[in-house]
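Of the protein chains in this complex, one is absent; all others appear in place.
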Amino acid sequence: MIINMVLVGLVAFGTTVTHGGPLHSVFNALVGVLLIAGLLFFLSTCVGILRFPDFYTRLNAAGKGDTLSTILMLVACALMVITSAHHVDRTVVLSAIKIIMIVNFIFIGSPTATHALLEAAHWSEIKPWKRNDPPC
Amino acid sequence: MLIAIEVGLLILVPCVAFVALWLRDLMSAVIVLGAYSFLMCLVWTGMGAVDVAFTEAAVGAGVSTVFFIAVLFNTTRNITFNPLDVSSKLVALVACLGFGYVLLQGVSDLPDWGDPYSPVNAGVSTYYIENAYADTHVPNLVTTVLADYRSVDTMLETTVVLIALLGIFMILKKDRPAQSDSSDTQAHDSLIIRLSARFIAPFIQLFGLYVVAHGHHSPGGGFQGGVILGTGLILMAMSMGMASAKRLLSIPRMIILAAVGVLIYAGWGAVPLVYNGYFLDYSVWESVFGSMARSHSMLIVEIGVALTVMCGMYGIYMSLVSDGGMQEGL
Amino acid sequence: MMGLFLVAALVLLAFMGLLLYRIVVGPTVIDRLLAVNVIGTKSIVILIIMGILFDRVAMFIDIALAYGLLNFIASLAAAKYFRKHKKIHHVSTMPAEVSHDH
Partner (left out) sequence: MTTLSYSVAIILMTMGLWAMLSKKNLIKKLMGLAIFQTGIILFFISMGAKEGATIPILDHHGYGGIYSDDYANPLTQILMLTAIVVGVATLGLGLALARKIYAHYGSFNEDDILANLREPNE
């Protein structure tokens, strides 16, 4: 809820400052920072999925890093849609709100999927990795 | 600009397809086929085919993987592998390589990629692009061609979905339904899964309705909306148990609705015959709807398509997962 | 700014290629499912970036929204599969000892 309100506030604020001005470049920089942060988190997710020794640790990397990096990049896209518009009209604002809705659904759906996978691993009795075990 | 993304995707796609066919475990292969479908959707988006990509998104993310898993759930996922059986594989390999070689020879004769004046892009499609809005007042050209210019084609495609549904019912039909004590024998999920499925299912249904209704102005329409609506029902059947899904839409009612969808389509198209028009010629409705006659008629026709496709997907899932008994499933 | 988004999409694609390693090697099915899930979430981002590059974002968001809503259904179904069939490691049988586990 709080994340939502922050995002909507950010988008509304971005709407008011689209046409030039000093804040426009600030918003552009914010887009770049969010995008690169998302890429960095995704890089760490990939490294985690490739290098961690067993399923549970890999699930940890994928569940957290994937959700966070997707959300960061989607917020960057929403701000980009607002700031790059030639003139702000209904379509542009609606697009930004839809991207925030996607963020919401990912925020619910992705951890649910992770939980379901964890349950599957638990039922099929995959043993957690201990130190000194060979990685599988 | 997009070409760079396209090239990357086109290199990735055959690799994923090969992995899907190479894996010697059916469950893994099915899951990798899901990833293949994701990448294919991106390829088509990059080439500007948003409606096709939307259909693939709805089908690949929601339905086709679930169908495969539903069948494997009742059978086995082991593959009997015979390493001695080389000769027949060699024959098949030689035949396929010949097939591929002959087709690759023809590539150089094809028109350049992205040439707007190639034979495919000349002719009737230029008429569609330039005159569709003046004729029908619908900005989405794909919807216009789908539900107006080529609507007989679409009607028969919808009928194919209905026929496939009926065929699956007849193939898997049990002579005597399994004895069940009408209680839900299906094991329940954990609270987290049930709650989030319950939270998301209404949004899926709402989004499906939006896609059907808004298909005139953005990608979408009857097929995509129908698949999304059906996926919402499948999600309910999966997380809340089949009994509660059948309370929402019972099996006989579902078959009737699927037929009603085709009937709406054909009936709306047959009315002009009374007024000496052609079959599926919507312009006779101009006395009722004015200049928007063809636009509104397309909406009605799309609703018929969505009904049939929704019931088709739901019915196929229900019969596959329960072996036709409709009692217990995933 | 558009160049940054293009580069971001290309980097995402390259990382997807890396995830292919886990799909090929992954010792169990759910490892593969995990990697496929990540690919699915990242396709949402690539779809919206493509919309930005086409300059018609409003038309691409519906597709991304469909992915956001439907992405977790396949993992849900697979998880429910393993409630009944507890074996996660598959056995590849030879024809001499065909096993019917049904």
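Which chain is which? They are A, B and C, in the order written, and residues in each are numbered from 1.
The working rule: a contact is a pair of C-beta atoms (placed from the backbone, for glycine too) under 8 Å apart; a residue touches a chain by one contact, two chains touch by 3 or more.
Not measured: the values here are computed from a predicted model.
Q: For the chain that does not appear here, which of the shown chains does it touch in the whole complex?
A: Listed by label, the shown chains it touches are B, C.
Q: Considering the whole complex, which of B:Ser118, B:Ser190 or B:Ser250 touches the chain not shown?
A: With B:Ser118, B:Ser190 or B:Ser250 as choices, the missing chain is touched by B:Ser118.
Q: Quick one: which of B:Ala164, B:Ile192 or B:Leu273 touches the chain that's been left out?
A: Final answer for the missing-chain contact: B:Ala164.
Q: Considering the whole complex, which of B:Ala35, B:Val59, B:Ala237 or B:Leu280 touches the chain not shown?
A: Hidden-chain contact among the options goes to B:Val59.
Q: In terms of residues, what is the contact footprint of the unshown chain on chain C?
A: The list for chain C reads 54-56, 59, 95, 98, 100, 102.
Q: Give me the chain B residues in contact with the hidden chain, please.
A: The missing chain touches chain B at positions 3, 6-7, 10, 13-14, 17-18, 20-21, 26, 29-30, 33, 36-37, 40, 43-44, 47-52, 55-56, 59, 63-64, 67-68, 70-72, 74-76, 79-80, 82, 85, 88-89, 92-93, 95-97, 99-100, 103-104, 107-108, 110-116, 118, 120-121, 124-126, 128-130, 133-134, 139-142, 144-146, 150, 153-154, 157, 160-161, 164-165, 167-168, 171-172, 217-219, 223, 226-227, 309, 312-313, 316, 319-320, 323.
Note that only the chains that are shown with their structure count from here on.
Q: Give, as an integer number of Å, the spacing between the C-alpha centres of chain C and chain A.
A: 16
Q: Residues of chain C that touch two or more other chains: which are they?
A: Counting only residues that touch two or more other chains, chain C contributes 33, 35, 58, 62, 65, 69, 71, 76, 78, 80-81, 83.
Q: Can you pull out the residues of chain A that are in contact with at least two other chains?
A: Chain A, residues with two or more chain partners: 105, 109, 112, 116, 119.
Q: Touching chain C in the complex: which residues of chain A?
A: Checking each residue of chain A against chain C gives 28, 31-32, 35, 38-39, 42-43, 45-46, 49-50, 55, 58-59, 62, 66-67, 70, 73-74, 77, 80-81, 84, 91-92, 94-95, 98-99, 101-102, 105-106, 109-110, 112-113, 116-117, 119-121, 123-126, 136.
Q: Which positions of chain B touch chain C when the two form their complex?
A: Going through chain B, the ones touching chain C are 1-2, 4-5, 8-9, 12, 15-16, 19, 24-25, 27-28, 31-32, 34-35, 38-39, 41-42, 45-46, 48, 50, 53-54, 57-58, 61-62, 65-66, 69-70, 72-82, 187, 189, 193, 197, 200, 203-204, 207, 211, 214, 218-220, 224, 228, 231, 234-235, 238-239, 330.
Q: Residues of chain C touching chain A in their complex?
A: Chain C residues touching chain A: 1, 4-5, 8, 11-12, 15, 18-19, 21-22, 27-28, 30-31, 33-35, 37-38, 41-42, 44-45, 48-49, 52, 57-58, 61-62, 64-65, 68-69, 71-72, 75-76, 78-83, 86-88.
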